[in-house]
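Supplied in structure tokens, the structure appears directly below.
Only a single protein chain was left out; the remaining protein chains are all shown in position.
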Amino acid sequence: MTKTKSNSAVEFLKQNLVLCGIVVLIIVTAIAEPKFVGAANLNNILRQLGPLPFAALGMTFVIIGGFIDLSIVGIISLVGVVTIGLIDPLGQVGALLAGLVLGAFLGWLNGFVLTACGAMTQAEVLFITYGMSSVYTALALIYTKSETLRIARSSKPYTIFTTLGSGNIGIIPIALIVFLLFLILMHLFHTKTIWGRAIALMGGNKDAAYLVGFNVKATMRLAYAINGLMSALASVALLSRVTTATATSGAGYETNAILCVVVGGTTLKGGKGSVLRTMLGVVLITLLGNCMNMLNLSTYMQTVMRGTVLVIAIWLDNRKEL
Amino acid sequence: MSAKANVNKIWAVISKQKAVVAIIALMVMMLFFDTTFYTPYNWLDMLRSTAILEIVAFGVTVAVICGGCDLSCGGTLCLGGILAVMMVNKGMPIWLAVIAALVSGAVVGFINGFLVVHQKTEPFIITLGMGMLLKGICQQLTDAHPLTCTSLEFMKLSNMKFFGTVPSLVVYMLVLFIIFYCIMRFTSFGRNCYAIGGNYEVAKYSGIKVVPIKWAAFIISGTVSALAGVLLASRMNTGSSVYGDTTGMLVNCGVVIGGTSFAGGVGGMVESFIGLFVIQLLTNCMNQLGVDGYYQRLFEGILIVIIIASDCFGRKLKRERV
Partner (left out) sequence: MEKTTDYILEVKDICKYFPGVKALDHVSLSIPQGVVYGIVGENGAGKSTLMKILSGVYEKDEGTVIFNGETIEHTTPIQALRRGLSIIYQEFNLVNTMTVGENIFLGRFSENHGMRGTHKKAKELLDSIGSSISTTSLVGDLSASEMQMVEIAKALSFDSKLIIMDEPSSSLTSEELKKLGIIINQLRDKGVSVIYISHKLDEIFEYCNIVTIMRDGCVIDTKPVEELTRSDMIAKMVGRTIENEYPPRAHFVGEPLLEVRNLNTNKLHDINFTLHKGEILGLVGLVGAGRTEIIRALYGADKVKGHQVILEGKTVKIPTPKQAKQAGMALVPEDRKREGLILPFSVESNITMASLEDLTHMGIVDASKEADIGKRQIESLAIKTPTPETKVVTLSGGNQQKCIVGRWMERNPKILILDEPTRGIDVGAKYEIYVLMNKIVEAGGAIIMISSELPEVLNMSNRVLVICDGRITGEFNPEEATATEIMDKAIG
């Protein structure tokens, strides 16, 4: 019995090498730099979470479904500028809802294009979503004419957005509470609902899911629509915090979201994974960035580090068995 | 019935020569506008502007023909240029700087090759991650500031003119075109690349050394990207970490637009040349017609989606026919 236990520990290590590596790194930093575990820093970390977790959450579904989505750069940018633009005509709540609906629609549109042309391989999906991303970004550019849009430009107090961006309940940021709410919702969606199951089954084996009577195309569109919705949330989280939006504010989120998902242990082969794992990935990647701040590494070095972690994570993911 | 067969035939020809059709359509369209489009100067200028991308594409095409793909070429290009400028600024001879840059490209290609060919990872996603990593390295090297080159000799590399009129970049491009054309067409290395991309198993059973050859293709791709980076740095007289941001996707899309398929084994230098030229031609036409830059980006995105999606759609039809 003990033997099987130690075996499963080794197995867990093998399956989660990257994760364990980062944990070790963080522990080492915490020992080397006691400030790291101080209350001030923890608060700082909570604030740093920002929009990335939302984006990673959405990406999780696409990756569990066996695909990938590069277009969230465009979705985040476009939703951001449109939401700000709609505050005046529609009011805050209207703009917020319109932004979310737009995000979900753009995601669905990705899924629609992909299913219509029958994209099956990761390469096809990668390039088409990249093209969609350029289209969305271009639309954002046309909308803003490259200007930065500001929430505060108008005289009315925009309470919803500012509360979302910088409000606290006790010491806990409201943005974090909203996120945790969505985390639970998405976790339940993935594990409890038939749609969440369908996405996972499709990622596990498209042909089998089809022959058992699942509508694979609709499931694929659903996964992309969820990703679009979550990207829109990420966009709202971003613009509430910085109170501005530009046509390029989504840049970099696609690779970071993929990074969090893969580091959390959701496999790019599809089928297996969970939103909680992704959450773990997000926390670890944020901590890693914080670590490097503590060690006085430049932000550029952090990009190098993230890139390295991404490449290694994908490589190790590929070596995992079923 | 025969009319339908004819339509099918015409469609087959068109779908094989999408890029040529696009070129002809654009050229015919420009006949109706009074612009400087049909001047030798404009065409020479187009060739010069597209030369860097074309050169990158020649290398990438080798990898794509082998059934791979290299999205990290943008990062490699960036890195090569920065390294060359840094070394020239340190007072090293230009030839040494160029060689150092090429070696850096070869190293990137070697690592890509290791991960893709030896470890059998999905080339698209792994080279995407590699691109991000390289981006970080470039930012770190330059502190994200453009790095001006102090050597006039280095600047001359890409800015001089042969025979008083022909820009040197065009000459480099043509020379490389001829070299690569001959390699892929007349050497056993080139032909083996086609065999590997066409059918990996058959190539292996026919005694072709599949792993070293495919690996070499990635090294070539990296090296050539770095060379293009040096030429770009010389052209701009600057090494900067913002170069090459969209190059990776653009070049790979251009290669596919030309008719080199990601399935491998088909296409070649002529196709890639035409494919990237279409993108340049589209940009030029839109410039000539005074189309807004944002709309240009929109059309570019739409073009990418349409071309790649129609490529997928063709494969889908083929799958379903069986």
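Here the chain labels run A and B in written order, and each chain numbers its own residues starting at 1.
The working rule: a contact is a pair of C-beta atoms (placed from the backbone, for glycine too) under 8 Å apart; a residue touches a chain by one contact, two chains touch by 3 or more.
Keep in mind the model is a prediction, meaning the values are calculated, not measured.
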Chain not shown, its touching partners among those shown: A, B
Candidates B:Ala203, B:Ala226, B:Met269 or B:Ile308 - the one touching the absent chain: B:Ala203
Absent chain, residues of chain B that touch it: 185-188, 191-192, 194-195, 197-199, 201-208, 265-266, 320-321
Touching residues on chain A - with respect to the absent chain: 192-195, 197-198, 200-201, 204-205, 207-215, 271-272, 322
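By our rule, only the chains that are shown with their structure count from here on.
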Residues of chain B touching chain A in the complex: 69, 115, 119-122, 124-126, 128-130, 132-137, 139-140, 143-144, 249, 252-253, 256, 262, 292, 294-295, 297-298, 300-302, 304-305, 308-313, 315-316, 319
Residue numbers on chain A that touch chain B, as the complex places them: 68, 113, 116-124, 126-128, 130-139, 141-142, 145-146, 255, 258, 268, 298, 300-308, 310-311, 314-315, 318-319
